[in-house]
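All protein chains but one are shown in place.
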Amino acid sequence: MVEKILFIVFAAFAVAGALGVITRSNIVHGLILLVFTFINVAGIFLLTQAHFLAVIQVLVYAGAILVLFAFVVMFLNLREFQQEEQFHRGQKWAVIVLAPIMLAEIIFVVTAVTWASVNDGFSPEAIAAQGGNVKVLGEQLFTKMLLPFEVASLILLVGMVGAILLAAKEDRESVCLREWDDDDGVTPSLVEREV
Amino acid sequence: MEFGFAEQIGFRALSLLTFLPSLGALIMVLFMRGRPSAYKAAALVASLATFALSVFMLTAFDTSTAAFQFQENFVWIENFGINYRMGVDGISMLMVLLTTFLSVIAIIGSWNYVKDRELAFFASLLVLETGMIGVFTSMDLFLFYVFWEVQLIPMYFIIGIWGGARRIYAATKFFLYTFAGSVLMLVAMLAVVWWYGKESGALTFDILTLQNAGFPSDLQFWGFLAFFVAFAIKVPMFPVHTWLPDAHVEAPTAGSVILAGVLLKMGVYGMIRFCIGFFPEATVNAVPYVMVLSVIAIVYGAAVSLVQPDMKKLVAYSSVSHMGFVTAGLFTFNLQGIEGSVLQMVNHGILTGALFQMVGFFYERTHTREIKDYGGMARPLPIAAAFFSLFVLGSLGLPGLNGFVGEFLILIGLFQYMKVFAVVASLGIILGAAYLLWMYERTMFGELTNQKWLSLKDLNAREILTLAPLAAMSVVIGVWPGPFLEMLHAPSLEIIAKVEPFMAQKQSLVQMASAFLGGF
Amino acid sequence: MNYVLPLIPALPLVAFVVTLFLGKWWLKDSAHWIPIVAMAASFVLSVAAFLAIRGEEHAIVVELWRWIPVGDFQVPIAFQLDQLSAVMLLVVTGVGTLIFIYSKGYMHHDPGYYRFFAYLSLFAFSMLMLVLGSNYLLLYLGWELVGLCSYYLIGFYYHKPSAASAGKKAFLTNRVGDFGFGIGVMLIFVTFGTLDYIEVFEKVEHHVASEGVLLAIGLLLFLGAMGKSAQFPLHVWLPDAMEGPTPVSALIHAATMVTAGVYMVARSSVIFASAPTAMLVVGAVGAFTAIFAASIGLAQNDIKRVMAYSTVSQLGYMFMALGIGAWVAAIFHLVTHAFFKALLFLGSGSVIHSLSGEQDMRKMGGLAKKIPFTYWTLMAGALALSGIVPFAGFWSKDEILGMNFKGGGYVIWAVGLIAAFITAFYTFRLIFMTFWGESRMDPEVEKHVHESPWSMVVPLMVLGVLSVFGGFLGFPPENGVFHKFLEPVFHQANEILHVEHHYFGMLDFVLMVVSVVVALSGVFFAYLFYVKRPDELPQKAGAVSQPLYKAILNKWYIDEFYNATIIRLTVDGSRWLWRVVDAGVIDGAVNGVGRLWDIAGRVVSPFQTGRVQNYAVVMFIGLFVIVTAVIVF
Partner (left out) sequence: MAIPIEWYLVLSAFLFVIGAAGVLMRRNLFIVLFSIELMMNAVNINLVGFSRLHENLIGQNFVLFTMTVAAAEAAIGLAIVTALYRNRRTLMVDMFDVMKG
């Protein structure tokens, strides 16, 4: 019973935070509300006995990713955008009308279905008996899920390299491409350069 | 007797023939960049070698059979029953000869015509030659389709890059027209293969196998229609001909020569191989419609030619008229009609190619193609005028030159099929004489319209060398067509044998129609 | 014969090729030798052929090679020598040789000297192919080739637009005729399964074809003959053809090519004999043309045009003969006409030559003393043409008229008689206006009047002699040497027609007298008009029949009529087809399809804003629709 009450509380906070994120015009406010949402989601993970995930959620999302965001926000000095309009005019209304209906439909669908358990045997009790969530999850991750795990690390690496490449100061070689991006009418001619 | 290449000639002559020009193009592009005299010579050598090879193959060619000869066959994509299979019968052999012959002419003729990107131009011509020969030699549907598309691309470039002022429009129109047709053809091909695969349990793209498949009536109808539309666009037949004048007017001379000389023939060749070969029953049902369209094309093309102000456009429309004869002759399904039709393809290739070449030579000198800008050209250019008159006369069907033999055979065939058509087609011949002579008179005869034409130089040795073989062929076929016709006897009989069973059922209808038209 | 026969056309062909290729650089002013020698050799060979075939029952056929062998359509290049072709050979090579020699003098200073002789040789070759061919397709070949040569030679002075367009007109008019001929040939093939003369005629005799089909064949062939032999309504090209040099007019447009139609009908005598209606048409068209063309000849002032209309008219006589089944008479007239009309043309050419190119008779006069050779030879020709006894034209023409009368064609006979009167009138009008009376020449021209060189006069004299005495070949009428010689050729046709053999009788004599009287009265009236009172009578006559005179002067407005109807209709119709149907409807449809996609693209492309969120919304809406659909259904 307590679990359920806590769930409702966490869920309510998370939803409220999320709504805040998409409605605030100040980015920093949005960022803080996002952290708030993530922390509530971590709470829900805790309630579900996914202790490791809850910790990771706080560390990675509320920690690493949001720090990253915060850095960039400060770095770019985005205050000027607050004066501009924050919502798409036409699209806003389409979304405002459609989103609730969509939500209702999804809820209708998920509640209409009877969900049956597969019962693979990793009940919270069993996990606790085997040494706790972290141990069991770790064992699985490094045995059954080893290959995906390595691939994930590769993805991270690629992401890192890509981020550095993209954000790095551009050298003069690619000036051409940027001009093209700027759409100022100068189309780079590969043919001319070849001749 | 076996007709594999090994028994007949001892080496893979057809593959060699097909890819020799491309090989030449490759060598040119790889090793001769920037040296015009070298790569032009290489292009000439490659095309000459191809021509020589095709003539050499003639010595081993057996005219007594309709079987495919010099056959090569090996598995290409096994799962779909696609083979690399090549072979020629009399009809395709003749077309191959025409192709190799005209390619040489086109290359000599455009020696100094193109000013920029010459290497690419000559390479395109050679690749085009490969595509054309491939179309005529493939015995596998898939291979055929590949070559069919291969020849489209160089031609698109030739028109689009080296063409006249409206070249992009013309090239795009040419491409889209043809491509619309070939897509239809592809669908029909797949339908045919799929049906045969379902019936026999094994997919095959082999043309000979499919020719004997005996498709059901509704498949015949739709298949015929799809193939026919594709080929009719290529020919081009009456309502789908409008790409031709534009393409010809904008194309460079060599492009026009090849386009009129060979590419149009691929349409008729396709009809022979596929429309008639695969769907004899539907073909027989379609004969009256094809006839009407062809006869309309004959008269219509001639009439429209009459009032063209542009020489090239005039010749282009005359092609519509002449190709009308070809399709009309083919669908008479008697020996005279079919052989006349195939021979007329050769004749048209030679004559119209020559006419385009001549117009090209005039254009190089005067930079205009408008008939009204000419006049009295026989004075400064007597040799050109003489050649021009020979080709004009051949084209209007003067006996003793090649145009007559084909046209008359077709008319004889047509006359046997239904007299009215022959009479109307003959009207086309009168009009043909009218537009060609009128053009000749207005350009070559009369007062000199422009005094600066007086300083024009007559044809030089190279240009005479371009035209002389065409003129010689025109006379040879005109007085001694026997050897050419001999190659056609067996395949033509084969075609007739194919449609004959269905003709019998249809006969009464034809009779009814001819009774309706007064029996005359 | 196996070697002689092919050589006859081959020699001029060789002369043509050699002259054409070497003429410009090597032969130049001596380009005439090879053609003349070749032609003379052909003549000798023709004589040999003539002697060989004399009295033979069957034709000699020499096959060289199969020309078009396709299934049951087997056409050889083969020559057939029989009496008819032997006569034609002699005419073509004989008159041809004379005219070749004449041309040497006439064309002497022309820059296109070699070209002229090349064309003439090609013509000789084609004409010989025409008469020697053993089947209809070869006839067609020769037929078209002579037309081609005619085209070239009429347009010989190609820088003159009138000459160029006259050549084209000749070719196209002939093409209209050939349209019929071609279809006729096809019909022959489809009906008889062969094109070979001998086989076709055999099958006709065995009634393989119904009379209706034969009638159709006959009329179609005759359409071709009408084109080539300039019969009404396809006569319009011949007068214009006088744009060509005079030797051409003499050889092609008087003596040989234009008679090809007569030859063809005579050659197909079996077919025509089996289709009486066709013969009737032939006779009627011939008679009408004879008087129609003669009437136009009355009012022409150009010396060559008078001759041209006279030729058309005389050809009409030949068809009159064919129409009644008088095959031999037609060929006889063909031969004598070749003599005297070639003579007349060459003579008038000589006049023109003497007058430095003047062709208008109103600017001549009093020439008799100045160019006596020309005058006397021309006089012989005129007498022959007018049908004065005993000159060549009299015998042949009288035979035609007589046969018509006896055959019951009284109307045709009467028409022929009137035409004979007109002929005599305009012929002597020509003589009187040119040679008699006062000189009306330009003084400048008059100073330079000279007799023509020997190369021109000698052929004139030879032809003059032939015009005087040639008629006796056909004496006595219907039974002469000529008739006996040609008998085997027309044997079949005469059998079909059940012709009985006539002997010369009282009726014939009366008819002869009548026609001589008519001819003489024509001469007399001409004398009255143009020698006695040249200043008043012609004007008076013209004034009395004003509209008629005007119509005649304008050739009955036939050219104008054609221009306004057929040509106008074709050109305008074609232009309509091109502008409206081709460029408008068909290409419009094609471009319309293209434009349709263009418009569709323009309509749809705003949806592609380039803003990712717009696309996302659309995706979202799509998702919404799908989910809704899943729930609802």
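Each chain gets a letter, A, B and C, in the order it is written, and its residues are counted from 1.
Note that in this section a contact is a pair of C-beta atoms (placed from the backbone, for glycine too) under 8 Å apart; a residue touches a chain by one contact, two chains touch by 3 or more.
This one's a predicted model, so the numbers in the text were calculated from it and none came from an experiment.
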item: Which displayed chains the unshown chain touches; value: A, C
item: Interface with the undisplayed chain - residues on chain A; value: 3-4, 7, 11, 14-15, 18-19, 21-22, 27, 30-31, 34, 37-38, 41, 44-45, 47-50, 52-53, 56-57, 60-61, 64-65, 68-69, 72-73, 75-76, 78, 81, 84-88, 91-92, 94-96, 99-100, 102-103, 106-107, 110-111, 115, 117-123, 126, 136-137, 140-141, 145, 148-149, 152-153, 155-156, 158-160, 162-167, 178, 181-183
item: Positions on chain C contacted by the hidden chain, ascending; value: 601, 605, 608-613, 616-617, 620
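We take it that only the chains that are shown with their structure count from here on.
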item: Chain A-chain C separation of Cα centroids, rounded to whole Å; value: 99
item: CA centroid of chain B to CA centroid of chain C, Å; value: 37
item: Centroid spacing, where centroids are CA-atom means, of chain A and chain B in whole angstrom; value: 65
item: Residue numbers on chain C that touch chain A, as the complex places them; value: 613-614, 617, 620-621, 623-624, 627-628, 630-631
item: Complex contacts: residues of chain B adjacent to chain C; value: 173, 176-177, 239, 241-243, 300, 303-304, 306-308, 334-336, 339-340, 376, 378-379, 382, 393, 398-400, 404-405, 408-409, 411-412, 415-416, 419, 422-423, 426-427, 429-431, 433-434, 437-438, 441, 444-448, 479-482, 485-486, 489, 520
item: Complex contact set, residues of chain A against chain C; value: 88, 91, 94-95, 98, 101-102, 105-106, 108-109
